[in-house]
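Only one protein chain is missing; all other protein chains are in place.
Naming follows writing order (A, B, C and D), and every chain is counted from residue 1.
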Amino acid sequence: MADKSDLVLDVKNLKTVFFTNSGLFKAVDDVSFTVKRGETLAIVGESGCGKSVTALSLMRLVPDPPGRIVGGSVTLEGTDLLALDEAKMRAVRGNRISMIFQEPMTSLNPVMRIGDQIVEAVRLHRNLSAKEAGDIAVEMLRLVRIPEPARRAREYPHQLSGGMRQRAMIAMALACRPALLIADEPTTALDVTIQAQILALILDLQKELGTGLVLITHDLGVVAQTAQRVIVMYAGRKVEEASVEALFASPKHPYTRGLMASIPAVPASGVAAPPRLNEIPGTVPSLVRLPKGCAFAPRCPLAIKRCQDEYPPLADWGGGHLAACWRAEEVAEVA
Amino acid sequence: MFAYLVRRLFLMLVTLFGISIVIFFLLRVVPGNIVDILFAAAGYVDPADKANLEKELGIDEPLIVQYWHWISGLLRGDFGYSYVSEKPALQEILPRIPITARLAGLALLFSASIGIPLGVISAVKQGTRLDYALRVVSLSGLSLPSFWLGLLILTASVAMFGQMPIFNPNPQTWLEAFATYAVPAAAVGFRSAALTMRITRSSMLEVLRQDYIRTARAKGASDAAVNYHHALKNAILPVITVIGIEAAFLIGGLIVTETVFNIPGVARFLVEAIRWRDYPIVQNLVMFIAVVVVFANFTVDMLYAVFDPRIRYTD
Amino acid sequence: MAAIDFDVELRRAGAHATGGWRRVLFMAQRHVLGAAGLVIMTVFVLTAIFADFIARYDPLTVDSARALARPSLAHWMGTDSFGRDVFSRIIHGARISLAVGLGSTALGGSIGVIVGLTSGYLSGWVDLVFQRVSDVLQALPLLVLALVMTAALGPSLPNVIIAIAIPLIPTVARVIRANTLALREQPFVEAAKSIGMSEMRIALRHVLPNTLAPLIVLATAQLGSTILTEASLSFLGLGIPEPYPSWGRMLSESAAEYVRTAPWLVIFPGIAISLAVFGANLFGDALRDILDPRQRG
Amino acid sequence: MSEALLEVTDLIKHYPVRAGVLRRQVGTVHAVDGVSFALGVGETLGLVGESGCGKSTVARSVLRLVEPTSGQIRLEGEDITHLSKTALRPHRRSMQIVFQDPFASLNPRMTAGDIVGEPLAVHGLATGKALEARVARLFEQVGLRPDQMRNFPHQFSGGQRQRICIARALALEPRLIVCDEPVSALDVSIQAQVINLLIDLQRRHGFSYLFIAHDLAVVAHISHRVAVMYLGRIVEIADKDELFRNPRHPYTQALLASVPIANPLAKKLAPLVDGDVPSPVNPPSGCAFHTRCRFAMERCKTERPALVEAAGGHRVACLLNEGTGRPL
Partner (left out) sequence: GEPKQGGILRMYHRDSPANASILEGATYSINVPFMGVFNNLVIYDQHIAQNSPDTLRPELAESWSWSGDNKKLTFKLRQGIKWHDGKPFTSADVKCTFDLLMGKSQQKLRQNPRKAWYNEVNDVTPNGDFEVSFDLKRPQPSLLAMLASGYTPIYPCHVSPADMRTHPVGTGPFKFVEFKANESIKLTRNPDYWKKGLPYLDGIEYTIITNRSTAILAFVAGKFDMTFPTHITIPLLKDIKSQAPNAICAVEPTNVSTNIIVNSTSAPFDNIDIRRAMAMALDRKAFVDILFEGQADIGGTMLPPPQGIWGMPKDKLETIPGYGPNVNASREEARKLMQKAGYGPDKHLAVKVSTRNLAEYRDPAVILIDQLKSIYIDGELDVVETANWFPKVARKDYMLGLNLTGNSVDDPDQSFYENYSCGSERNYTNYCNKEIEKLFDVQSQEIDVGKRKQLVWDIDKKLQEDVARPIIFHARAGTCWQPYVKGITIMSNSSYNGFRYEDVWLDK
């Protein structure tokens, strides 16, 4: 396991529930993970499995109502964020931990100048004059490679292109040089050339600042190219965690394996594309009415009687490769 | 921008023209004219006298001709004479405008300065007791008939101070002037404030769930900064709209308040003029109100652009 | 982190309130004020419908012997200067006041919806014309319209309803139009087009139902204000004429002469008006919350 | 694939840019700026390009959901560009679209069954019990349970919603289905389900697809031919294999090189192009890509390259090498 002092983030048994008209459900159920300085942790999983809620829980920004964090701890650089009062938490947010939201287009305040939004983030945590903060803002914009940063700083979000807005978001998130950056699907809506630009940018800055990065994405290609470690979530739970190499080499959870198998590949010369893509049969169960046992069991080719009755514990299958499956050993073989 | 303004101005003229037609013919549809009323009050009628009087006032002519007289007069700056007082209509209308304008202005000020902050608080504290309490108070503002509220204020003030704030046409001091308008303005403003508060609340609720509010929080901004700096600025457009509608309404809609507080403003004068079928007064006054309404709408549109940088008027 | 009793939370979240009455009860608990508003409105509507059975006296019968009686067991809310039973008059007044409120809201609302929907959906010159017309209507002061209407046609119930409904039209039309303009661009409208649906059917089946939420909120708010408008008209002598009691007139006439000597003449109609307006608005507020998809989770 | 089911010629679509409450025009978006292509029966044409380059606009123009500014659209040989709304209605039966945003394209106040059944009802193809049976069959076809017909859209997951959209598109058994990023928001497992379904249906019924996506792997998987768009124009179009093997346009090459490989051991990402996407309101002069192109020459700034044949069936719009683009 990692050296304690090197840990930026330590999440233990995080539990976040939503109270909705259709019922109560645990969007994040007992999730634990750690992030080290300069490390990139990727979170993948089915759409709706609780990735964004996990991220928001770290920031303590889960919309309340209907959501609430009901258990666990989030330790950032030694402080339990969940135990802080709101004022102390505010001092942490944007300062030690910051986030790039899933939809950058709507995450910038439409009636405030870009520069001002960054200035605000800076001045909230640094005792700086408006002038100095302004300089930092322009500097940050330059850092994320926005051309003519001084002019752009005076513009409103709608005057920027989508890619620029995304970069402005990144600039804002990094303005205070946080210890931890959470990037929630920062590139979903972009074409791959822009995606590559932005990812490269984030990784550069991360390297420069030694920031820990939590990267949430659907794109396993992106995961493979950027992350050191990966956790896989399914229906609110962490079902697998491993180093990126281990995970891609031999997934230990049938869901992860299913995911991997479903990835289509760009045809390389001479390799005929398979006629059909592999798919995981069935659908994700409703979070409000989860089965008693393993949530994946109804769709799992390896499911046994035990899966329906008992939720498998997250066990270490060697080298820090965790998976919550009774038959983790067999997963790779079936593939 | 210039082309836009020209177009806008043209549409305003179209609207005003429409209003002039509507009000002119609407008035003529109503049975009875000033002559009928004068004779009714006298309790007799002599057809010859009546015809004479109608001729004198020009209301025996075909409607189209009358309309033309009016409109062409307006364009020449001739507003005609009041049938009742026989004074120039302009001379009757003009002195009442500042009175109503001051009253409406003060009422709007009152409603904005109370309604907006309370609306913000109520939205931020949605679902709490404070929210409930504020909503109940605001609803009571909306559910009290305005004449009743006015009378209540007057009665209470007489009972408590042996004095009442009745309109004083020539206030000597600044304070006196304020007192003359403040109480009726507050009576009107209460309702208005309640409305403003409700709109602010619902608009804020909408905005508070937007992603950029979350972004602001993620930066570590304080509640006050989030609510007033980030959210309110985005939520203000509907509020401005409502205040604009209120402003337009207050110019012509203060009849009850003006009656109860005996303020010689535009609205009460309008009602009297309608009662007397004093066409020159009614028509010109309605046109004036229409101009105010149209300009209020225009101002609101311009304010939109001030508050929301995405809105730019060019053409 | 405070410990959480999951069962309690579940119950609070209504997890067990799946069907029928339980669900209703649950919603009522979640929107206490709204439920209160609904109850108030229902009581008033029922009162209006069954006025003849509830009222203990004929609201019109004059009796000099019992004029200005204080509230008592015989006359719960006292009698007015004509000796008419105030309680019975309020009960019957509910008919008129609610007829005015519901009638003018329904009339103004439905015309406004039609105008707004057509204007927003068809746009083009139809929109331009409709918009100018509603500008014109908006610029005519409400009470001027009411005055002119009642002067032209006499202050009867239908005329008062029409007079109050007319200024509602531009307001409703504006809101619906704005909504329609936004909805028109929604992919699901495009989807309806793509399957070859006629414009009319799209407007009615796809656009209209989605404007319902703001419409309901607007309508309940207007319901209250129309009742007040009738009261104001009564105050100016333009409301529903005697002898049929309307709350507005009961209040406005008594307010002038009997505030001090017979306060019950003022208090009870005042309460009735305020309560109805209050109820309508509370209910509207709750509907707004319930219909807000973001709040539904 | 001999006869063309769909032929698009010189399609141009300009949007007015409006601002303000009064929706005044403040500029023009050159969303689609002269696009031509043909689609054969039983064929799938993939359409890729960066976000905002006009893919959806092409898709919606083809169905006349937006009125093209100019150009021609022929469906089964008939020019439908100028048909009136009423005259167009029967043609709607033979072309359908799966929208980019499945949730938004479902009326939140209708049940899934009603949504899928609506096209049948509108065209009077079935009513009552028959309609219900048809809808149930469609549900099964796309892998939904018939008992879900009573549910409302918000009660479905993203992938299921996408399938409702597909079921609605299939209801009329159209010959042409335009799929606008039908899988962009889905995770790979659901994405695989949807793609497989589309391929199966094509095999069975001979449908033609215009398939739009960001994910090149998905496009590669499903398409027979692929077109690449950049800022309102097609910059390259070729058979799938040809395009992926010999991309000729620098933008296509950058795209392919930027695809992250799902293998942590493979080479790391390195962005091949820099700079920002230019705005379609003020498109750059000459070749629209020259602002970001590493190989841009002086004449790229002034001269707009035409889409010309570079090799058998492989067309590209690039001034390099006498208009044949840059071979890898």
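Brief remarks follow.
The definition used in the following text is that a contact is a pair of C-beta atoms (placed from the backbone, for glycine too) under 8 Å apart; a residue touches a chain by one contact, two chains touch by 3 or more.
Note that the coordinates shown come from a computational prediction; the quantities given were computed from them, not determined experimentally.
Within the full complex, the chain left out of the display is in contact with B, C. Note on the undisplayed chain: of the listed residues B:110, B:181 or B:261, the one touching it is B:261.
Considering B:62, B:77 or B:162, the position touching the chain not shown turns out to be B:162 (whole complex).
Here one chain is not drawn; of B:45, B:133, B:175 or B:302, the residue touching it is B:45.
The omitted chain makes contact with subunit B at the following residues, 30-33, 36-46, 49, 52-53, 56, 82, 84-87, 92, 151, 154-155, 157-158, 162-164, 166, 169, 259-262, 264, 268-269, 272, 275-277. Subunit C residues in contact with the hidden partner, per the touch definition given at the top, are 60-62, 64, 67, 81-83, 150-151, 154-155, 237, 241-243, 253, 255-261.
The rule is short, and it goes like this: only the chains that are shown with their structure count from here on.
Centres computed as Cα averages put subunit B at a distance of 23 Å from subunit C.
Centre-to-centre separation between subunit A and subunit D, using Cα means, comes to 29 Å.
The residues of subunit A that reach two or more other chains are 22, 65, listed in rising order.
By the touch criterion stated above, subunit B contacts subunit C in their complex at residues 11, 14-15, 18-19, 22-23, 26-27, 29-32, 132, 135-136, 139-140, 142-148, 151, 155, 198, 202, 205, 209, 248-249, 251-253, 255-256, 259, 267, 270-271, 274-275, 282, 286, 289-290, 293-294, 297. Considering their complex, residues 48-52, 155, 157-160, 184-193, 195-196, 199, 214-218, 220-221, 240-241, 244-245, 251, 254-256, 258-266, 268-274, 276-277, 279 of subunit D touch subunit A.
Those residues of subunit A whose C-beta lies close enough to touch subunit D in the complex are 22, 44-48, 145, 147, 161-164, 188-197, 199-200, 218-227, 244-245, 248, 258-260, 262-267, 269, 273, 275-280, 283-284.
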